[in-house]
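Have a look at this one before I ask anything.
Missing here: one protein chain of the complex. Every other protein chain is in place.
Moving on, here comes chain A:
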Amino acid sequence: MRALMMPHRIVMLAVAAGLVAWIVLTGNWSWLPKYAPMIGQGVWRTIWLLVLSVMIGFSLALPLGLAQASGPWYLARPARAFCTVIRGTPLLLQIWLLYYGLGSLFPGIPWIRESELWPILRQAWPYALLALSLSYAGYEGEVMRGAFASVPRGQIEAARAMGMPRRKIFARISLPLAFHSVLPTLGGETVLQLKATPLVATITVIEIYAVASRVRQDTLITYEPLFLVAAIYLMLAGLIVLGFRWLESRQPRRAA
(Lines give C-alpha, C1' and ligand atoms only; values in the text may rest on other atoms or scores of the structure.)
Protein backbone atom coordinates (compact mmCIF):
# COMPACT_ATOMS: atom_id res chain seq x y z
CA MET A 1 0.00 0.00 0.00
CA ARG A 2 2.88 2.29 0.90
CA ALA A 3 4.33 1.85 -2.59
CA LEU A 4 1.14 3.22 -4.15
CA MET A 5 1.25 6.46 -2.19
CA MET A 6 3.99 8.09 -4.27
CA PRO A 7 2.66 11.23 -6.04
CA HIS A 8 3.26 10.04 -9.61
CA ARG A 9 1.59 6.70 -8.91
CA ILE A 10 -1.49 8.46 -7.56
CA VAL A 11 -1.62 10.49 -10.78
CA MET A 12 -1.20 7.32 -12.87
CA LEU A 13 -3.95 5.55 -10.93
CA ALA A 14 -6.20 8.56 -11.40
CA VAL A 15 -5.48 8.56 -15.14
CA ALA A 16 -6.22 4.82 -15.34
CA ALA A 17 -9.45 5.22 -13.34
CA GLY A 18 -10.42 8.16 -15.55
CA LEU A 19 -9.76 6.11 -18.67
CA VAL A 20 -11.90 3.23 -17.42
CA ALA A 21 -14.64 5.64 -16.37
CA TRP A 22 -14.51 7.35 -19.76
CA ILE A 23 -14.82 4.00 -21.56
CA VAL A 24 -17.68 2.90 -19.29
CA LEU A 25 -19.58 6.20 -19.40
CA THR A 26 -19.18 7.28 -23.01
CA GLY A 27 -19.11 3.83 -24.59
CA ASN A 28 -22.13 2.34 -26.29
CA TRP A 29 -23.17 -0.52 -24.00
CA SER A 30 -26.74 -0.92 -25.25
CA TRP A 31 -25.86 -4.39 -26.59
CA LEU A 32 -24.82 -5.66 -23.18
CA PRO A 33 -28.19 -6.91 -21.78
CA LYS A 34 -28.99 -8.79 -24.99
CA TYR A 35 -25.64 -10.56 -25.11
CA ALA A 36 -25.15 -11.07 -21.37
CA PRO A 37 -26.20 -14.77 -21.37
CA MET A 38 -23.90 -15.40 -24.34
CA ILE A 39 -21.02 -13.73 -22.52
CA GLY A 40 -21.60 -15.94 -19.50
CA GLN A 41 -21.58 -19.06 -21.69
CA GLY A 42 -18.48 -17.80 -23.47
CA VAL A 43 -16.56 -17.29 -20.25
CA TRP A 44 -17.59 -20.73 -19.05
CA ARG A 45 -16.50 -22.32 -22.34
CA THR A 46 -13.13 -20.54 -22.23
CA ILE A 47 -12.58 -21.78 -18.68
CA TRP A 48 -13.38 -25.42 -19.32
CA LEU A 49 -11.40 -25.49 -22.56
CA LEU A 50 -8.44 -24.08 -20.63
CA VAL A 51 -8.76 -26.41 -17.63
CA LEU A 52 -9.35 -29.58 -19.65
CA SER A 53 -6.61 -28.84 -22.19
CA VAL A 54 -4.11 -28.07 -19.42
CA MET A 55 -4.98 -31.31 -17.61
CA ILE A 56 -4.89 -33.50 -20.73
CA GLY A 57 -1.83 -31.72 -22.07
CA PHE A 58 0.09 -32.04 -18.83
CA SER A 59 -0.67 -35.74 -18.48
CA LEU A 60 0.68 -36.20 -22.03
CA ALA A 61 3.70 -34.01 -21.23
CA LEU A 62 4.83 -36.31 -18.41
CA PRO A 63 5.58 -39.33 -20.63
CA LEU A 64 6.90 -37.00 -23.36
CA GLY A 65 9.36 -35.42 -20.95
CA LEU A 66 10.33 -38.70 -19.32
CA ALA A 67 10.93 -40.38 -22.69
CA GLN A 68 13.24 -37.58 -23.78
CA ALA A 69 15.09 -37.32 -20.47
CA SER A 70 15.72 -40.98 -19.74
CA GLY A 71 13.89 -43.15 -22.29
CA PRO A 72 15.41 -45.51 -24.87
CA TRP A 73 16.07 -43.95 -28.28
CA TYR A 74 12.96 -45.46 -29.92
CA LEU A 75 10.81 -43.53 -27.43
CA ALA A 76 13.03 -40.44 -27.11
CA ARG A 77 13.24 -39.71 -30.85
CA PRO A 78 9.47 -39.66 -31.55
CA ALA A 79 8.84 -37.63 -28.40
CA ARG A 80 11.48 -35.14 -29.47
CA ALA A 81 10.06 -34.96 -33.00
CA PHE A 82 6.55 -34.37 -31.62
CA CYS A 83 7.72 -31.47 -29.44
CA THR A 84 9.72 -29.94 -32.30
CA VAL A 85 6.77 -30.08 -34.71
CA ILE A 86 4.31 -28.63 -32.20
CA ARG A 87 6.67 -25.87 -31.14
CA GLY A 88 7.79 -25.11 -34.70
CA THR A 89 4.39 -24.50 -36.31
CA PRO A 90 1.69 -21.91 -35.52
CA LEU A 91 -1.13 -23.14 -33.30
CA LEU A 92 -3.66 -21.64 -35.72
CA LEU A 93 -2.32 -23.93 -38.45
CA GLN A 94 -2.57 -26.96 -36.13
CA ILE A 95 -6.16 -26.11 -35.22
CA TRP A 96 -7.14 -25.72 -38.86
CA LEU A 97 -5.32 -28.91 -39.86
CA LEU A 98 -7.21 -30.94 -37.25
CA TYR A 99 -10.59 -29.29 -37.80
CA TYR A 100 -10.67 -29.07 -41.58
CA GLY A 101 -8.44 -32.09 -42.20
CA LEU A 102 -9.94 -34.63 -39.79
CA GLY A 103 -13.33 -32.99 -40.17
CA SER A 104 -13.28 -33.67 -43.91
CA LEU A 105 -11.88 -37.17 -43.47
CA PHE A 106 -14.28 -38.55 -40.86
CA PRO A 107 -17.59 -38.27 -42.78
CA GLY A 108 -16.11 -40.55 -45.46
CA ILE A 109 -15.46 -43.40 -43.03
CA PRO A 110 -18.68 -45.39 -42.47
CA TRP A 111 -17.88 -46.95 -39.09
CA ILE A 112 -17.09 -43.57 -37.59
CA ARG A 113 -20.28 -42.10 -38.94
CA GLU A 114 -22.33 -44.96 -37.53
CA SER A 115 -20.58 -44.96 -34.15
CA GLU A 116 -22.13 -43.36 -31.10
CA LEU A 117 -19.36 -40.77 -30.99
CA TRP A 118 -20.45 -39.24 -34.29
CA PRO A 119 -22.83 -36.60 -32.82
CA ILE A 120 -19.86 -35.38 -30.77
CA LEU A 121 -17.34 -35.54 -33.60
CA ARG A 122 -19.63 -33.45 -35.78
CA GLN A 123 -19.18 -30.49 -33.46
CA ALA A 124 -16.16 -28.23 -33.41
CA TRP A 125 -15.13 -28.35 -29.75
CA PRO A 126 -13.50 -31.82 -29.75
CA TYR A 127 -11.04 -30.61 -32.41
CA ALA A 128 -10.43 -27.39 -30.48
CA LEU A 129 -9.79 -29.34 -27.27
CA LEU A 130 -7.53 -31.83 -29.08
CA ALA A 131 -5.47 -29.08 -30.74
CA LEU A 132 -5.09 -27.09 -27.51
CA SER A 133 -4.16 -30.21 -25.52
CA LEU A 134 -1.55 -31.35 -28.05
CA SER A 135 -0.08 -27.86 -28.15
CA TYR A 136 0.21 -27.69 -24.35
CA ALA A 137 1.69 -31.21 -24.33
CA GLY A 138 4.32 -30.18 -26.88
CA TYR A 139 5.50 -27.11 -24.97
CA GLU A 140 5.30 -28.75 -21.55
CA GLY A 141 6.98 -31.94 -22.79
CA GLU A 142 10.04 -29.81 -23.42
CA VAL A 143 9.75 -28.19 -19.97
CA MET A 144 9.35 -31.59 -18.28
CA ARG A 145 12.36 -32.97 -20.16
CA GLY A 146 14.50 -30.31 -18.51
CA ALA A 147 12.88 -30.94 -15.14
CA PHE A 148 13.38 -34.72 -15.22
CA ALA A 149 16.94 -34.29 -16.47
CA SER A 150 17.74 -31.99 -13.56
CA VAL A 151 16.58 -34.36 -10.80
CA PRO A 152 19.80 -34.96 -8.84
CA ARG A 153 21.28 -38.36 -9.70
CA GLY A 154 22.22 -39.00 -6.10
CA GLN A 155 18.58 -39.04 -5.06
CA ILE A 156 17.70 -41.68 -7.62
CA GLU A 157 20.78 -43.73 -6.80
CA ALA A 158 19.89 -43.56 -3.11
CA ALA A 159 16.37 -44.75 -3.87
CA ARG A 160 17.76 -47.60 -5.96
CA ALA A 161 20.15 -48.54 -3.19
CA MET A 162 17.19 -48.75 -0.83
CA GLY A 163 15.66 -51.27 -3.25
CA MET A 164 12.74 -49.11 -4.43
CA PRO A 165 11.09 -50.42 -7.59
CA ARG A 166 11.31 -48.11 -10.63
CA ARG A 167 7.68 -47.12 -10.52
CA LYS A 168 7.95 -46.07 -6.92
CA ILE A 169 11.12 -44.09 -7.63
CA PHE A 170 9.18 -42.21 -10.28
CA ALA A 171 6.17 -41.54 -8.08
CA ARG A 172 8.05 -40.72 -4.89
CA ILE A 173 11.30 -39.11 -6.09
CA SER A 174 11.46 -37.98 -9.73
CA LEU A 175 7.91 -36.68 -10.16
CA PRO A 176 7.65 -34.60 -6.98
CA LEU A 177 11.12 -33.09 -7.48
CA ALA A 178 10.49 -32.35 -11.17
CA PHE A 179 7.02 -30.93 -10.46
CA HIS A 180 8.40 -28.74 -7.72
CA SER A 181 11.00 -27.23 -10.03
CA VAL A 182 8.62 -26.55 -12.94
CA LEU A 183 5.74 -25.05 -10.97
CA PRO A 184 6.72 -21.38 -11.60
CA THR A 185 7.23 -22.13 -15.33
CA LEU A 186 3.89 -23.93 -15.51
CA GLY A 187 2.10 -20.87 -14.19
CA GLY A 188 3.49 -18.73 -16.99
CA GLU A 189 2.77 -21.42 -19.58
CA THR A 190 -0.84 -21.69 -18.39
CA VAL A 191 -1.31 -17.95 -18.89
CA LEU A 192 0.09 -18.45 -22.41
CA GLN A 193 -2.43 -21.25 -22.90
CA LEU A 194 -5.24 -18.91 -21.80
CA LYS A 195 -4.02 -16.43 -24.41
CA ALA A 196 -4.10 -19.19 -27.04
CA THR A 197 -7.76 -20.14 -26.44
CA PRO A 198 -9.31 -17.33 -28.56
CA LEU A 199 -7.83 -19.01 -31.65
CA VAL A 200 -10.51 -21.69 -31.47
CA ALA A 201 -13.07 -19.00 -32.29
CA THR A 202 -11.91 -19.40 -35.90
CA ILE A 203 -13.41 -22.90 -36.01
CA THR A 204 -16.82 -21.79 -34.72
CA VAL A 205 -16.33 -22.60 -31.03
CA ILE A 206 -18.21 -19.78 -29.30
CA GLU A 207 -15.94 -18.86 -26.42
CA ILE A 208 -15.62 -15.40 -24.93
CA TYR A 209 -13.60 -13.90 -27.77
CA ALA A 210 -16.06 -15.21 -30.35
CA VAL A 211 -18.86 -13.39 -28.51
CA ALA A 212 -17.00 -10.11 -29.04
CA SER A 213 -16.66 -10.74 -32.77
CA ARG A 214 -20.33 -11.73 -32.93
CA VAL A 215 -21.30 -8.41 -31.32
CA ARG A 216 -19.07 -6.61 -33.81
CA GLN A 217 -20.73 -8.35 -36.74
CA ASP A 218 -24.27 -7.81 -35.46
CA THR A 219 -24.04 -4.23 -34.23
CA LEU A 220 -20.87 -2.79 -35.85
CA ILE A 221 -19.67 -1.79 -32.37
CA THR A 222 -15.94 -2.56 -32.34
CA TYR A 223 -14.21 -1.27 -29.24
CA GLU A 224 -16.59 -1.80 -26.33
CA PRO A 225 -16.89 -5.61 -26.68
CA LEU A 226 -13.12 -5.90 -27.17
CA PHE A 227 -12.47 -3.85 -24.02
CA LEU A 228 -14.89 -6.00 -22.04
CA VAL A 229 -13.27 -9.21 -23.28
CA ALA A 230 -9.80 -7.79 -22.60
CA ALA A 231 -10.87 -7.04 -19.02
CA ILE A 232 -12.19 -10.61 -18.66
CA TYR A 233 -8.89 -12.05 -19.93
CA LEU A 234 -6.93 -9.83 -17.53
CA MET A 235 -9.02 -11.14 -14.65
CA LEU A 236 -8.63 -14.77 -15.73
CA ALA A 237 -4.85 -14.30 -16.11
CA GLY A 238 -4.75 -12.75 -12.63
CA LEU A 239 -6.68 -15.72 -11.20
CA ILE A 240 -4.23 -18.18 -12.81
CA VAL A 241 -1.24 -16.30 -11.39
CA LEU A 242 -2.84 -16.22 -7.93
CA GLY A 243 -3.75 -19.92 -8.15
CA PHE A 244 -0.22 -20.96 -9.02
CA ARG A 245 1.21 -18.70 -6.31
CA TRP A 246 -1.05 -20.49 -3.83
CA LEU A 247 0.10 -23.89 -5.17
CA GLU A 248 3.73 -22.81 -4.82
CA SER A 249 3.18 -21.64 -1.26
CA ARG A 250 1.88 -25.10 -0.37
CA GLN A 251 5.04 -26.78 -1.64
CA PRO A 252 7.44 -27.76 1.10
CA ARG A 253 10.53 -25.59 0.89
CA ARG A 254 14.00 -26.68 1.84
CA ALA A 255 15.14 -24.87 4.97
CA ALA A 256 18.00 -22.68 3.87
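Some points to look at:
The definition used in the following text is that a residue touches a chain if its C-beta (ideal position, glycine included) is under 8 Å from a C-beta of that chain, and two chains touch if they have at least 3 such contacts; residues count from 1.
By definition in this document, contacts and distances are computed from a predicted model.
Name of the non-displayed chain as stated in its UniProt record, restricted to "Phosphoribosylformylglycinamidine synthase subunit PurL", "Histidine transport system permease protein HisQ", "O-6-methylguanine DNA methyltransferase" or "Xanthine dehydrogenase family protein molybdopterin-binding subunit": "Histidine transport system permease protein HisQ". Only one residue in the set A:Pro33, A:Gly88 or A:Pro252 touches the chain that does not appear here, and it is A:Gly88. Considering the full assembly, A:Leu97 is the residue among A:Ala21, A:Ala36, A:Val51 or A:Leu97 that touches the omitted chain. Here the missing chain is touched by one residue of A:Ala36, A:Ala149 or A:Ala230, and it is A:Ala230.
Chain A residues in contact with the hidden partner, per the touch definition given at the top, are 6, 8-9, 12, 84-85, 87-94, 96-97, 100-101, 104-105, 191, 194-199, 202, 209, 212, 222-223, 226, 229-230, 233-234, 237-238.
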